[in-house]
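Notes to accompany the following structure.
One protein chain omitted, others in place.
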Amino acid sequence: MLSLKEVVGGYGEVQIIHGVSLNVRAGSVTALLGANGAGKTTIMLMLAGVLPVTQGEVLFDGKSMGAQRGHQRVNAGMVLVPEGRRVFPNLSVEENLRLGGIVPAARPTWKQRIEEMYELFPRLRERRSQAAGTLSGGEQQMLAIARGLMARPKLLLLDEPTLGLAPIMAQLVFDTIRSLNRSGLSILIAEQDTRNTLNLADEAYVVENGRITLHGSSDNLKNDPRVKEAYLGL
Amino acid sequence: MSFVDVFLSQQLLFATLVTGALYAIIALGLNLVYGTMRLLNVAHGELVMVGAYVGYWLFSVFGLSPLFSTVVVAAFSAIVGVLLYKFLLRDMLVRVDRRERLEANSLLLFFGLSLLIQNIVAWVETATPRAYQYMDHVYRFGDLAMTGNRIIALLVALAICIGVTLFLRWSVFGLALRSVIEQPEAARIVGVNVEQVHIVSLTLGFASAGVAGVLLGMMEQFSPFIGFPLAIAAFIVVILGGLGNILGGFLAALLLGAIETYGVALTSPNLRSVLLYGVFVATLMFLPQGLFAKRVSR
Amino acid sequence: MNVTLKEITVFVCLILAFAVLPFVAQDYAIGVGLAILMWLALTQSWAVLSSMTGYISLGQVVFYGIGSYVVVVTWQWMPLWLALIMAGAISALFALVVGLPVMRVRGPYFVILTFGLAELVKYSLMAIEAKMGISSRLLFGTPPIETIYWIVLVLAVASTLLLETVHRSPFGHGLRSLRENEEAAETLGVPVARYKLIAFILSAIIPGMVGGVMALRSSYFEATQAFDPMISITVIVMAILGGGDNARGPLFGVIFLVILSELLWTNAPQFYMIILGILLIVFVVKLPNGLLGWYRNYKHRAQGEGS
Amino acid sequence: MSLIQLEGVSKNFGGLRALAEISMTVDEGKILGIMGANGAGKTTLFNVIAGYLPPTTGNVLLEGKSLLGLRPDQVCRRGIARTFQIVKPFQNLTVMENLLTAAMFGSVLIRNRQQAVAHCQTVLKDLGMLGLADTPAHALTLSKQKKLELARAISTGCKVVMLDEVMAGLTPPEVSEMLGIIREQHHSRKLTILIIEHVMRALMQLSDRIVVLHHGERIAMGTPQEIADNPRVHEVYFGEQK
Partner (left out) sequence: AEKPPVRIGFSMSQTGPFANAAQDQYAVYEMWRDEVNARGGIDVAGEKRLVEFVEYDNQSRPEMSVRIYEKLITDDKVDLLIAPWGTPFQIALAPVVEKYKFPVVGNTSASVMLREVKPGYIWFPTAAIPDVMAVELTKLMQQNNVKSVAIMANVLSLTKELKTFIEPELKKAGIEIKFSTEYPPSIKDMTPMLAQIKELNPDAVLALSYPGDSVLYGKQAKEIGISSPFQFVALGASAAFYRKALGDSANGFVTIGHWAPDNPEWKNARKFYDNYVARYNQEPDYLNASLAYLSLEILEQAVAKVGLDKEKLRETIATDTFETINGKVKFEGVQNVITPTAFLQIQDGHLKLIWPDSIATSKFQPKAAIK
């Protein structure tokens, strides 16, 4: 589904990612683990076309994404739920959702999709005409996830989706990811709740200082002593 | 004229509409450029001025109707907009390390551009004022008198304003545009083609400035140096109506038109600018986001 | 952050250079020097408000205009020094009176509001004068250019010192914080509203006095000249050309633009506006971070290569 | 005497009641945990105390004196600092400059630059951020920015600090480190702390007492153990999973 080959990139002249290769198999959940500042968000932003890939190759569905700009990637089915939510603060919740489904591929089913999102997060329905900037932190996070799902992605890139969610909501998000995955969606997730993430994922990569240092099935990684110590806090 | 007469006068109403419509269409173009991309286009008035000249040339050399010229000018301005975007503006808008100084640099750029345009036109055409007579037959309906060109300008401006409003309201483009206004980066993430949005609003903005120029040239005299006050009027309207709020801009334009006619009729023409700027300044002091700011519930 | 000896030396040399100019040059060159000093005084003052707080004022001319008026109206019966003090004081008073509501307005709204405010003051004065039957004035016995030059030199130095002092003070640090994020600055204890007001007032005094002296440069006076919006725009253009938020940016920008346009209008009188327009556009493309940004980059590179 | 006292504080947004008649006290030197589902009103409570939002009804007192009508900067000068859940760093200033604002304007009010720098350096050192002093804030990762928020709040020299989800987005070892930092600061600076967290481990370990909000109402208050055993809290906050 998605494969990165020796990808290099960063912010302007600062290089952060020094050659990362990874694969997300179709229909799988793949996790990115790593400490703060390891480069997970940077990889996500490069995938979404926000940051440039200076070397290496990104293949999605077999096609090179090098020349594809952000909106083309969304249209092709690769959607990012960014870290820090990035909702449109002065637009209403509903307008935020509609924007999530603005690419041509998703536009015909707008209305129905919004209803589905409201089913998933009833709180959003209650706040549908409130400006997104005035939502509570957790509500904004729900909105960001829902907005990402609006585009009917084939591959969903989740950057810390449960950040700031109460346990009950975080659980809901994990459950949702699992059921979305069952219905065929591929997922790449970066998340600090390592335990839950590994329970959910099929495969995982550990990122350190802009490089992949460990890779394996999540069951293997769960029992890897390095992971245990560094990311599970055992 | 007594108080009552003033309000009943059809002539004043007509004058308000014509002035308001002209302000509206000039401001519309600026709103699409400044309101959406934060490009401080101080050369907006020069675009209008060039529109007036092109209309004049086509009329006096080829005898083309200014109505036809609006189409030519719109197309021409749009092309200029695209070229400008491709060669000068894209970097400023898209490159992350340039966005910081976007407003500052765009001010400098457009200031340079306005000097350039003004002086090239002055060089080619001299600074001698121009005006021409087109459709200046006077139609009278009872007490109301209207020249043909003012009626036409009103109708064209109205049509364009309504057209653009409907387009922004009912097309996806309107929503995409608002997302770009809010957060260009997040807009890209959800799949908005940010560059396309930029180009469309820039071309729409430039085209409507050009058309406004043709309409203005039909009615008033012009010279290469009329641009600055026009740009200022446009900025006032755009800010009063709320940045990026197209409909708000139209209402603000109408309000200024009304002050300019009713306000002046009731007080004194000498107070024209005092009234206009007074209303503007007072409004912002009480409503720092303009007349039609969305108020977040508190 | 401390003042280095080198900086002081450069600054003192610059002042000396400007100080000897009237003794060695004829009127035209003094006129160019005067132009540099005048724009310097205006731009440094503008920077105290706009570069420090990020509130871009497009109405700097309002203080210049008010100051001009004070001096012109009192010209026949008040000594110049007193009139100049009044010019500064009345500009500051005006800033104080309108400051609170004006400084509540942010971003682009603030930019255009300040422009509108200057126009409002201009047209109000014109309407009042029209009522009194005045439309323009003649000034007799204006001082020679040298006198004007000395006063403006003092004002230019004062405004430079003012900006540098603000820049280095805790007050300036507060302004810079609120420029970055007003809400965060406020929760950290910065009295945001008061600081903005003070910055606004500080940016008003010297322009008021500059306007006062410069009104005496020509024997003919009318409101449209004293409140010419191009003055505000020129100030901003110079500050942007310079870049940065300390006194060096405006210094670069002012000297660069004045000398450039002087060279252009004297050598290519037919096309100098066209050339100037093109140069500004090229400038934005080539030096997007202003002269100061370019200079820093250049120094940075030079050092990088050296080590 | 209790340091902070809330008397029937309510906050309405239009028709929405974000806080309903909240009364409680926090004693000096204690840590109060605040929990509740998303949108329960936790951040709003901070906003009201910090002078950011005026309460619709009720009163907030610090050391027996009302804070009502004070602006946020005045509240800060009285000794209450806070962090923002949605971070608000001074993007183009360095980490040190970010902290200097706090030192120069907060309740310590150090106007001498050298002294202020020294003061901030100790804070950075305590938080293990000395190496970042000259990094511009925009180049920090989100979690570093959260840490910056904490450092900035502490640098004001406050008596009370309100922490809004400073641990969100940290890996478990990082959470442990942060717990250590907060405890350490609590002791060494004699801070009274109000802390909002969804990371339960942190809240349970740190808090002397915990208050639980739900739809703006206070539904429980007590020691961590009491809260952990409270069935209502379970139902609205943890869901079926324990």
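For clarity, chains are labelled A, B, C and D in written order, and residue numbers in each chain start from 1.
Note that contacts are C-beta pairs under 8 Å (C-beta built on N, C-alpha and C of every residue); 3 or more make two chains touch, one makes a residue touch a chain.
Keep in mind that this is a model prediction, so the values were computed, not measured.
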item	value
Chain C residues touching the omitted chain (full complex)	26-29, 31, 35, 123, 126-127, 130, 133, 135-136, 138, 140, 142, 144-145, 214, 217-220, 222, 224-225, 228, 265-266, 269, 272-273
Those residues of chain B which, in the complete complex, touch the missing chain	1, 6, 9, 11-12, 14-15, 18-19, 118-119, 122, 126-133, 136, 138, 140, 145-147, 150, 219-221, 223-225, 229, 260-262, 264-265, 268-270, 272-273
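Basically, only the chains that are shown with their structure count from here on.
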item	value
Averaged-CA centre spacing for the pair chain D and chain A, given as whole angstrom	29
Approximate Å spacing (C-alpha centroids) for the pair chain C, chain D	43
Touching two or more other chains - residues of chain D	13, 92
Of all residues in chain C, the ones touching two or more other chains	none
Residue ranges of chain B in contact with chain A within the complex	96-97, 172, 175-176, 178-179, 182-183, 185-195, 294, 296-297
Residues of chain A defined as touching chain B within the complex	11-12, 48-50, 69-71, 73-75, 79-80, 82, 86-91, 95, 98-100, 102-103, 107, 130-131, 133-134, 147-148, 150-151
Sites on chain D touched by chain A in the complex	13, 35-40, 42-44, 85-86, 139, 141-144, 165, 168-176, 198, 200, 236-239, 241
